[in-house]
Structures are given as structure tokens and as C-alpha cells.
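Shown below is the structure under consideration.
Taken from a larger complex, these chains appear in their original positions, while the remainder are omitted.
Residue numbering begins at 1 within each chain, and the chains themselves are lettered A and B in the order written.
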Amino acid sequence: MASSDLSGLKTPESCTADFCLIPLGTPTASVSKEVAEVQRLLKKSGLNYSMHSAGTTVEGSWDDVMRVIGQCHAMLHQNGVVRIQSDIRIGTRTDKKQGFKDKVEAVERLLKEDEK
Amino acid sequence: MASSDLSGLKTPESCTADFCLIPLGTPTASVSKEVAEVQRLLKKSGLNYSMHSAGTTVEGSWDDVMRVIGQCHAMLHQNGVVRIQSDIRIGTRTDKKQGFKDKVEAVERLLKEDEK
């Protein structure tokens, strides 16, 4: 950073984020209703995403991915949840383009060689 | 906690943990070799586990789950990785027994009703 102006520094063009969203102060300990609403919103976003038991993985540009996670918070607040905490694991890389399915396949290829 | 002695306080009998392990200072940016070794170790542990693109979910008693994640660190250190950082999302509950597959199914049931 030669300059002190950050406006020229663009966020990454692509990223993979995995987020686990937790509503606080809700009447029940179940979160499936909120997680279902998050899935519906992600579907509308047009981004590539995949739910698993410990979160949801979504990929796209940094700005698009972070905006949609923020919109999940905003939507649940609109629905009456007063406090929300998310844990986000986000990765970016410049050495290659790798979708989230490629990552699993790379490991599975290695494991398959064990069986030979 | 009436007493100041923690020895009588047992860790939870069951938990679900999702962990993402990152080796630092390795020659390449790829982690698939290390993740494959983690999967092999988990297989030997006998615990129920499932890999996805952003981590691995494992369930069992708190002590068993945490021990096996610690053993993953120890194994990779033995293999020459000098520094390892893991992010672990871990949940415990007393209201019901819920395996990690049940959590996904509960959300999918809600989403299926949208299609009716």
C-alpha cells in the first residue's frame, strides 16, 4: 500500500464462504425455521450455495457473498429476531479458480488411492 | 457452581463439532493432502463424521471429539507441519438428541413445504 487511500483497493473477485448463523434470545432452541429462511433467500440471490449440517457454503464475488449474508441478518431482524451472530469461514486465492465442489473432489481423489 | 472444585463437573456426553484445519508455513497453498490425512485418522477413530467443502463434521462425546481433533493436529505435526490453526464450531444440547443428519433433514422438511 503505497497510498493511504483505500478507495482503489478492490475486494476479491471470487471467494468461498461458509457461514453458520445463530439467532439469540428466541423463544426456542431450534433454529431450523431461521435456517430455512436463509436457504430461501440464498435461492433468490442466484449465487451458488450448498447447505450442510454445520452451515451453508456460498461462492461468488466477495461483495456479493458478504451482501447476501448481511441480507440474511437483515431479513431475520425484520422477522423479529433481535440479535444474530454468524461465524463465517471465508477463503480467497489467486493461484487457481476452485469451486467448493472441487475442494471435496481433490480430497476424495487422494482417499480413493488408498483403496487401490 | 457451589464448589470451587471443577473435578466433579463432567464435559457433555454428546456434541456435534465441525472443524476446519489449516496448516501454516507449508510449501504450497494446497491443503488437500492434509485434509485427506485427517479423514483417514477420523475413519480409524470409529466416530461418526462427514466431510464437506468447508470442514468436517464429527459427533460423539465431548472428550472423544476433542481428543480426535487434537490427534489430527498431533499427527500433522509429526508429519512436519510446524503450525496448525483450526476453527471449530461445536454445539451441545440437553433438550433432545439430534445427529448432524437430523439437522439438515429438519430444514429440508420446511423447504419441501414451499413446493406444495
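Just so it is clear, contacts are C-beta pairs under 8 Å (C-beta built on N, C-alpha and C of every residue); 3 or more make two chains touch, one makes a residue touch a chain.
Bear in mind the structure is a predicted one, so any value in this text is a computation, not a measurement.
*Asks:* Number of identical chains in the whole complex, 2 of which are shown?
*Replies:* My count for the entire complex in this file is 4 copies.
Quick note on the criterion: only the chains that are shown with their structure count from here on.
*Asks:* Measuring from the mean C-alpha position of chain A to the mean C-alpha position of chain B, what distance in angstrom results?
*Replies:* Here the centre of chain B sits 18 Å away from the centre of chain A.
*Asks:* Can you tell me which positions in chain A touch chain B when the two form their complex?
*Replies:* Against chain B, chain A makes touches at 16, 18, 20, 29-30, 32-33, 35-36, 39-40, 50-55, 57, 87, 89, 93, 95, 100-101, 103-104, 106-107, 110-111, 114.
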